[in-house]
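A single protein chain has been omitted; all remaining protein chains appear in their positions.
Up next, subunit A:
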Amino acid sequence: MSARNPGMNLDLEWVSKVRVNTQAVLKRAQQIQGQKLPKKQWQAAWLLKAVTCIDLTTLAGDDTPSNVHRLCLKAIQPVRHDLLKEMDMHDKGVTTGAVCVYPSRVADAVKTLKAANSSLPVASVATGFPAGQTPLETRLQEVRLAVADGATEIDIVINRMLALTGQWEAMYDEIRQFREACGDAHMKTILAIGELGTFTNVYKASLVSMMAGSDFIKTSTGKESVNATYPVAIVMVRAIRDYFLCTGHKVGFKPAGGIRTAQESLVWLTLIKEELGNDWLCPLLFRLGASSLLADIERQIYHHVTGQYAAYHELPMA
């Protein structure tokens, strides 16, 4: 499909022109949330699409090879085979978009997936996740090591200090260096929107990240007090649209943090469809960062297929 976003020179004039009207964005978010969600087989199909866009994530201090192993196998078979077969979707390669782990667990994940003959990408957070408050040199080294371990997607966090103080040039340079360190690995840039203050800042940070060559922009680490909200997502996808209209490059979008229910995943897909169009509704350009979401989606699919509500223990754990 399309080539990666190569980035461009920093265009500060463009960044300075950004205007965001907060109440209009909030109103739009309400309106999207108020839209009727798909039902019946449309719902099932949309939920499966959501599954293929999930970055199945575990980012905890107590991660060990065994739970990473479980996570990877769940990612390969996210929905029970018999349920998929009922819908004639068992042979359509339904897996999650990727698994997402800490740098130290990348090797474990790569090993499991390789053993399972899966080409599922392994994503790693890096650059002093989640705060990003470590020296640039260690952050760059972290990226390089994760890539060396076999991660094909790197979720970097931006330096909030630079964004909040308006040092866009410095931020651009940092992200540029991360992109270089990533090499062929796709780079997802986490804006940590909960700590950026205003929508205008979110928009500007999105633009600068894309100019610096991000393949994805991502809302939050999941560790801030405010995570992926619909209004902030609207601001970010509008920045993506803006960038696309000006450069012709499609940058992906990844909301993360606090997305737990199947219902929410449908709203997210609606939001992307409305604001960016169907092109963005694929794992190449849209990811949902989540851990417990998959279980709820699987229950909804179970209900669609069987007409019964499943107990959690009826569906395989991650």
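In the analysis below, contacts are C-beta pairs under 8 Å (C-beta built on N, C-alpha and C of every residue); 3 or more make two chains touch, one makes a residue touch a chain; residues count from 1.
Everything that follows uses one rule, which is that contacts and distances are computed from a predicted model.
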Handout entry: Options "Aldehyde dehydrogenase domain-containing protein", "Large ribosomal subunit protein uL15m", "Rab GDP dissociation inhibitor" or "ATP-dependent DNA helicase 2 subunit KU80 isoform X3": UniProt name of the undisplayed chain
Key = "Aldehyde dehydrogenase domain-containing protein"
Exercise for the section: Could you tell me which of A:R139, A:R238 or A:K254 touches the chain that is not displayed? Expected result: A:R238
Practice task
Against the chain that's been left off, what residues of subunit A make contact? List them.
Solution key: 19-28, 31, 36, 38-46, 48-49, 87-89, 92, 238, 241-242, 245, 269-270, 273, 275, 277-278, 281
